[in-house]
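Yeah, one chain of the complex is gone here, protein chain that is, but the others are all in their spots.
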Amino acid sequence: MTTTQLVGLLPELEVIRADFPILERTVAGGLPLVYLDSANTSQKPQVVIDTMVDHLERHNANVARAMHALGAESTEAFEGGRDRVAAFLNAPSRDEVIFTKNASEALNLVANTLAWAQGPLRVGEGDVVVTTEMEHHSNIVPWQLLTERTGATLKWFGITDDGHLDLANIDELISERTKVVTLTWVSNMLGTINPVAEIARRAHEVGAIVVLDASQAAPQLPVDVVACGADVVVFTGHKVVGPTGIGVLWGRRELLEQLPPFLGGGEMIETVRMEGSTYAGIPHKFEAGTPPIVEAVGLGAAVDYLSHIGMDAIHRHEQAITAYALEGLQTVRGLTVLGPLDAAERGGAISFELDGVHPHDVAQVLDSRGVAVRAGHHCAKPAHARFGVQSSTRMSSYLYTTPAEIDALVDGLEYTRSYFKLG
Amino acid sequence: MTTTQLVGLLPELEVIRADFPILERTVAGGLPLVYLDSANTSQKPQVVIDTMVDHLERHNANVARAMHALGAESTEAFEGGRDRVAAFLNAPSRDEVIFTKNASEALNLVANTLAWAQGPLRVGEGDVVVTTEMEHHSNIVPWQLLTERTGATLKWFGITDDGHLDLANIDELISERTKVVTLTWVSNMLGTINPVAEIARRAHEVGAIVVLDASQAAPQLPVDVVACGADVVVFTGHKVVGPTGIGVLWGRRELLEQLPPFLGGGEMIETVRMEGSTYAGIPHKFEAGTPPIVEAVGLGAAVDYLSHIGMDAIHRHEQAITAYALEGLQTVRGLTVLGPLDAAERGGAISFELDGVHPHDVAQVLDSRGVAVRAGHHCAKPAHARFGVQSSTRMSSYLYTTPAEIDALVDGLEYTRSYFKLG
Amino acid sequence: MMSHELDSLYQDIILDHAKRRLNAGLREPFEAEVHHVNPTCGDEVTLRLHLEGDVIRDISYDNQGCSISSASASVMTELLIGKTVAEAKPIHDAFLEMMRGKGQVEPDEDVLEDAIAFAGAAKLTARIKCALLSWMAYQDALVRAQEESDV
Partner (left out) sequence: MMSHELDSLYQDIILDHAKRRLNAGLREPFEAEVHHVNPTCGDEVTLRLHLEGDVIRDISYDNQGCSISSASASVMTELLIGKTVAEAKPIHDAFLEMMRGKGQVEPDEDVLEDAIAFAGAAKLTARIKCALLSWMAYQDALVRAQEESDV
């Protein structure tokens, strides 16, 4: 295949790659690393690592509580991370940006506080929560726990054969009894980009709140929390070239103000007496204890890095690589891609099956050639079950991925076929 | 004061200080940093920072899920952090060590799962939860939320005039109705070391579970989770020279196995179907989503660093510095120490009042001399209320603190008095 | 902070107001009483507002706080009592603008009078809330008093 002509690639791809120290690594006894597992976690540019190191070596202190010079510097750096994330999301107010430990906690925060809310938000007996069969486990299990514990009912959108949400029964699912509609913006398994604004509109017609899992969208698409129409949008730091240990929950102010606290503790209070406590305003109400300080500082540097390159440019790059990969993968005999086959309809994660070889074995052979992919259920068992498979192999690209790396994957798959002596 | 003779100081204090890059910083226009806010958060040795950087630059990948070389390296490093923490705590099993985002989440995890537990563990109407007036807000508010939400009753031990737990009414507090007894091992405000084994014994007589907040103990004392007699012990990474974004919950296996899950999501499941899910065994059951990977790696390096110096030696150092500080502080006119006056009965945090100057103003003047202390309620409003004060100034030392730094504090307090023209 | 910044924070006007605490104490009558807390440090103020038509007849308060927050309450009451709500507004706005300006806003002494002394506090993130506490309480009380009179 000729790769030089690929339209949409980031213009200075080699410069970008040089920002990521891990890409210089060799694996498997001297082979260059071909990292195609970015939907699992992204690699970190030097600027994120350096910003964190500078914070730890020169400005480390606890935030909010400390009056001294280091405390002021640390607080400013931490809250600066919040400002950067608010800008990245186009959030109307920085106070609407809450730091959690990951996307999973953010989703649980919403599910939990809806169980304890007073008034119309409370999810209880007879209420309906709607999710989809395409979700990551982190957007299924919290709602199962909520509905099991409160006596509400969990319903879900199915998936069509070509990997889109099946909206045929939307009127039945989104009804007067529906309190919450939650869905993923981009599927981490099928790659599908969902029509979130349309679903949000329908949900709002019945007064339901809309929770959007942007864990796979935030790394790849320009995210505008207002335009997308959701009430809550979550994503996770480690997938947007930031560190682990931090996630983000954006919520509409009015909603967040009505929700009761989630975790109790330091920083989330207004006043504490043994007999009872009152709580701080947002965002602090939802940030009990010492927050992920150096992580917020790192995340701020991460979203700045992405914004500097431009989310539109990154999205174009992902689409170009994805199109190229879809084309290449389909040249491999016995390979079936799960999910949409048109790159314009999807994100950069591509799951596939290779006839006659279990995904673990595929991944293992690829690993021996330096190609890192994920094998398994990718925390999306129901979506796998929907397609009658128990696991799959997934390649996922990011802004540092080159067409040559896709070639290495395709070659590796051919090698896998011959290694396992498939005809 | 002559400081050279101080018995118990760490022998190679200058070498230890050289491990902490931030201690080379100057503040306030060129003055050396005198960091006396370690009970708020500790500084980080180079080895912790370097270990994190090496992980991010060379081994970063998601854990458990990834089959490739980086995934295996990252998983090994992450689980190695768990092994190191288990050893630090003398935990019977590494599986009993659960990573949370901080100590606050760990405490909330216990309080929340007790609300949803089935069988005798469940806390409901008529049950009693016992805490103390000496707790950090993070060990009060979760239990207020639990008891308010379930109809249980919250009771608490008071504090004696000399800053100890008032155990006079222990028989009334710890009764057949008591389901949980939770307390801090070392007070973050008064410094008091509590008789935890004795209280645990009493609680176990009535079948209550014992939750120990070791957030201030773990940095300072050798912690042995078996010997202390508790069922659950929590602490937080950033106070033991580790990073933010990670906390630890140790729990007895039988207890953890009986508790329902807390957060739902990736990694904590056994299998997920839309109709319902089953959960993984401990520790994973309680670790939903991508865990704090680089943070666990850093925490592993941190507890190794402390163990290498020796927790007994660190404890002796803290006691020597604390004794020296108690002595020095009491030479300042109008200064009153809150809490025990005998260093042997306490940890290294010393809160005090300076007659006629508000703690903020004390801290501000000290800051202008490079001395960093904390002013406020230190997330312990009830303990302040007990002593009729709304806030205090707190100095807190750690393994890198020198007697000369205590001298700088005492000098700074004298200067504060003169700055505000106290007679 | 450096020692010259210390002096610009603790200007004589501030130390003086912190000591004298003009208009301190809670008085009757009042149309609104509010209680504000700085959750970070625990500083508290209870503030009462007494309006007569459009005129701020009295602002009385009881506070626990540092010299910055005490002085700020004292200066505010001195500036605002006797003014109409409309006259108070630009002063209030100017104070907020100065405090939130991170030391970048050049305060107008003609409007702010003694309150200009808080320019030093505006440069210190940790102290901004101290200076703002009673001003935010006044604003809240005003809203409530006006709601009250609308009923």
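Note that the chains are named A, B and C in the order they appear, and that numbering of residues resets to 1 at the start of each chain.
We adopt the following convention: a residue touches a chain if its C-beta (ideal position, glycine included) is under 8 Å from a C-beta of that chain, and two chains touch if they have at least 3 such contacts.
What you are looking at is a predicted structure, and each value in this text was computed from that prediction instead of being measured.
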| item | value |
| --- | --- |
| Among shown chains, those touching the left-out chain | A, B |
| Contact partner of the left-out chain, one of A:Pro11, A:Gly29 or A:Gly119 | A:Gly29 |
| Identified contact with the non-displayed chain, of A:Ser93, A:Thr278 or A:Gln390 | A:Gln390 |
| Full-complex contact with the absent chain, from B:Ser93, B:Asn169, B:Thr271 or B:Thr331 | B:Thr271 |
| Hidden partner chain, touching residue among B:Ala72, B:Ala87 or B:Val389 | B:Ala72 |
| Residues belonging to chain B that touch the chain removed from view | 64-67, 69, 71-72, 75-76, 267, 269-271, 280, 284 |
| Residues in chain A touching the chain absent from view | 28-29, 358-361, 364-365, 367-369, 375-377, 381, 384, 390-391, 419-420 |
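Here is the rule we use: only the chains that are shown with their structure count from here on.
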| item | value |
| --- | --- |
| Chain pair bearing the highest count of C-beta contacts | A-B |
| Computed distance of Cα centres, chain B from chain A, in Å | 31 |
| Interchain centroid distance [CA atoms averaged], chain B/chain C, Å | 37 |
| Multi-partner residues of chain C (each touching 2 or more other chains) | 1, 40-42, 124, 127 |
| Residues of chain A whose C-beta touches two or more other chains | 65-67, 69, 71, 267, 269, 271 |
